[in-house]
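To start, I am sharing the structure in question, which I have written as structure tokens.
With one protein chain held back, the other chains of the complex are shown just where they sit.
Each chain gets a letter, A, B and C, in the order it is written, and its residues are counted from 1.
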Amino acid sequence: MKQIYLDYSATTPTRKEVLAEALPYFNEKFGNPSSFHSTGLVAKKAMSEARAKIAEILHAAPEEVIFTGSGTESINLALKGIAFCAMLEGKKGVFITQKTEHHAVFETLEWLEKLGFEVINAKIDEFGVIDLADLRALLEENKGNVLLVSIMYANNEIGTIQPIREIADICHEYEVIMHTDACQGAEYLNLNTEDLGVDMMTLNGSKVYAFKGTGLLFKKNNVKIEPLIHGGAHEGGMRAGTENVAGIVAFAKALEIAEKEKKKESARLSKLRDYMIKKIQKEIPNTLLNGDAKKRLPNNVNISFEGVEGESILLRLNEKGIRVSTGSACSSQSLDPSHVLLGIGRPHGLAHGSIRFSLGHDTTKKQIDYTIKELKGIIKFLREISPVWEKNDWKRKIKK
Amino acid sequence: MKQIYLDYSATTPTRKEVLAEALPYFNEKFGNPSSFHSTGLVAKKAMSEARAKIAEILHAAPEEVIFTGSGTESINLALKGIAFCAMLEGKKGVFITQKTEHHAVFETLEWLEKLGFEVINAKIDEFGVIDLADLRALLEENKGNVLLVSIMYANNEIGTIQPIREIADICHEYEVIMHTDACQGAEYLNLNTEDLGVDMMTLNGSKVYAFKGTGLLFKKNNVKIEPLIHGGAHEGGMRAGTENVAGIVAFAKALEIAEKEKKKESARLSKLRDYMIKKIQKEIPNTLLNGDAKKRLPNNVNISFEGVEGESILLRLNEKGIRVSTGSACSSQSLDPSHVLLGIGRPHGLAHGSIRFSLGHDTTKKQIDYTIKELKGIIKFLREISPVWEKNDWKRKIKK
Amino acid sequence: MEGGDWFYTGAVKEHFMKPKNFYKNDKEVKNFDGYGRVGNVKCGDLMEMWIKIKDDKIKDVKWKTFGCASAIASTSMLSVMLKEKGGMRLEKALKLTGKDIMDRLGGLPAIKIHCSVLGDQALRAAIYDYKMKSGRTDLKVDKPAEFDEHAH
Partner (left out) sequence: MEGGDWFYTGAVKEHFMKPKNFYKNDKEVKNFDGYGRVGNVKCGDLMEMWIKIKDDKIKDVKWKTFGCASAIASTSMLSVMLKEKGGMRLEKALKLTGKDIMDRLGGLPAIKIHCSVLGDQALRAAIYDYKMKSGRTDLKVDKPAEFDEHAH
């Protein structure tokens, strides 16, 4: 049975061209970039070129690109970097964010709360889009006290795209630094940081057909942060440790390809996405699209199926070779329903019954058709054995 | 010109068998271990098996192995993990270490000093071996206040091996937790944590023929630390972020091979090492071995050449295809002489004139002979153009 | 548990993919003697159970479950356990624990254990319902905490 992978938002395979570009750095050009001899300098050169390539894509200076060991580390570096900087000056302060951020943002902020920082969530609407007026009000209310605003570029579960430029502009009116977690946006959205106006931005390799365990933080030169990992002058003193040269080379190659294919691939997938949403809603009754229909990642389809529970759908699809996700991969091991779906106001029943299909490079219309055919049967059966399908009334309440 | 790589302590190439084992996890078995579907579970299984393999080598429980993105991160996790734990309880305290630790340890501790923690160096002798009586005295003096003792297993520059078991025993007499940075020891020394008695231990992949950008922290279950990177339940909640599955698989394979070949390879290299030291000292006058002749890594030769400066030796050897290092790779970009050599009391002149040859898997006697032949000519020439070779008297003072 | 390319054991998979004795329509349970319902949608697990009693033995079982694979599988497995060997005696059925079901499933991941516990609770609720309807006050079963008077 061929696998139909519809979980590209959880992670992507490494593309062949990307792996090929990186392979020599494992054993042929394996030097430590900090070494002074030729073997080291060859590695250093590869790293510098990768950095320059990415800087060009981001419209940034090379030294504004800090390579990290994951998207999560990059986020921790941005948020704690600002917090520790304040702490060393004997200050605390306020972080503004919103409810549908990735665990990496909200758990980091939860931890900073324990250290005495304050965290405030700006309001979002039922599609997960930030309320700009509320953000402005919060900035006004906490004037002089806000250390950072962190709002994700695109949501990993429901694909909602935030108005990053507008958010950055408002932050800058109040002279507040803005960070965005762009892990899910990199493949499809504009990464020009001049256009976006952000001060810091997180990307990772595992979502762009590069390596797991790679990430980066774009940080404008004028933004002062403390390092998260000490121990050497690597990455401009911002992230110590022997650099993952192969991973960095792969990351640059992958972003380069993404940039080249962005327009075409986004158009292709947006069409597939809309086709899939429409067809599911037509063929399966009592479903609900989560997230915004338009301000949405080209590859994201997130749907709640009334009366059934997500894991059961996931595992039955899995038996048909179809790989999908309930909420984010990170939370699959948790029993709580997705904080994102609860965050946009979905009742628990619907939050428990959601499936994220995330499309990607290898996704075809044929795969989508096959998936929907199988899905239809699965939902039908699970509803048949579900005690909430006919009896409960929450399903009627939420219908629009 | 064939390259003679004598800088294995800076980094190692990935071994063919190791790369082969890891390659499928880039695109064939590329799933996110947190994903619930089969593609995810296949990756999870590989990771679990890697963890179990390593746990067996360390004589630890699988959940006592926390994978990180480098040795440096592992060290930061151990040290800051303890510090933040204390901070959240409203406490500060003392860290005990010694002067020849890797930058990852001493720069992390320097940073913790800024946050209000105290750092004390235990005395070492001229070979870099810790003074156990002094350690005990410090523990006695600071009774009830010491949060952690961190002493490296083997030094990366001069190869000195510390009496880890004795250190751990003394720490435990005072009920103090002990961490060891074993990045340089993994290939050659006993990694059985029951034998060593340590509570935490750092290893990394880039020194054991696995991947750069991989590391781990062994942490006994009863040791409580705060995570360094928040954002998910990965690694038992101790290190969030999508796991570097390929890197983890590679790490386990590499440690497995190391364990198998440890005895034989240590014997082979010890012999080569002693041959090299003897031959250099015989053929080149006015040299000085740095570190202990016996309590020494099998692959480390570190020698000061009077009257010449290390970088010049390094670059002239490089022209002959020979790759060596002055001090640690990390500090190559710094003008200060090695903190390790100054730490064991070498005068600046000799500290500036040191070269580390670190042997490894591909090193042969023929390579050593060729290296010494070239080295001899290079030292001769550099001394000819050196103003300190005949005139200065520091060189005589230090001779023994 | 982390062993293969499936999260659960083979038995869980079997009972999840091909559940036994699940409720198909009202006619099936028309002459049943007890009914129980536990859990709620908020927690992500909800179960209904119908039992038919004869000679103090459980002669038939039907169920419905909203929940994850382990919830569905454990209810299915419970129904098999109750019906096998001519039907389980009520006395014994009342002693059944979540662990018994779990053991038959070959174990469950720690985080999922609460699901299988729901099965024995649904059973107890159904037996309590039977006790009330039949006047079998000798049956040692208390009113379930979540017992919904109106549903019965």
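The rule we apply is simple: a residue touches a chain if its C-beta (ideal position, glycine included) is under 8 Å from a C-beta of that chain, and two chains touch if they have at least 3 such contacts.
Source: prediction; values computed, not measured.
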Contact set of the excluded chain (shown chains only): A, B
Options B:56, B:311 or B:374, residue touching the unrepresented chain: B:311
Hidden partner chain, touching residue among B:63, B:319 or B:362: B:319
Where the missing chain touches subunit A, by residue: 36, 38, 41-42, 44-45, 48
Residues from subunit B at the interface with the omitted partner, ascending: 307-309, 311-312, 315-316, 319, 333-335, 337, 347-349, 352, 384-389, 392, 394
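Convention: only the chains that are shown with their structure count from here on.
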Centroid spacing, where centroids are CA-atom means, of subunit B and subunit C in whole angstrom: 57
Mean-CA-position distance for subunit B and subunit A (Å): 35
Subunit A, residues touching no fewer than two other chains: 311, 315, 333-334
Per-residue overlap in subunit C, given as positions that touch at least 2 other chains: 7
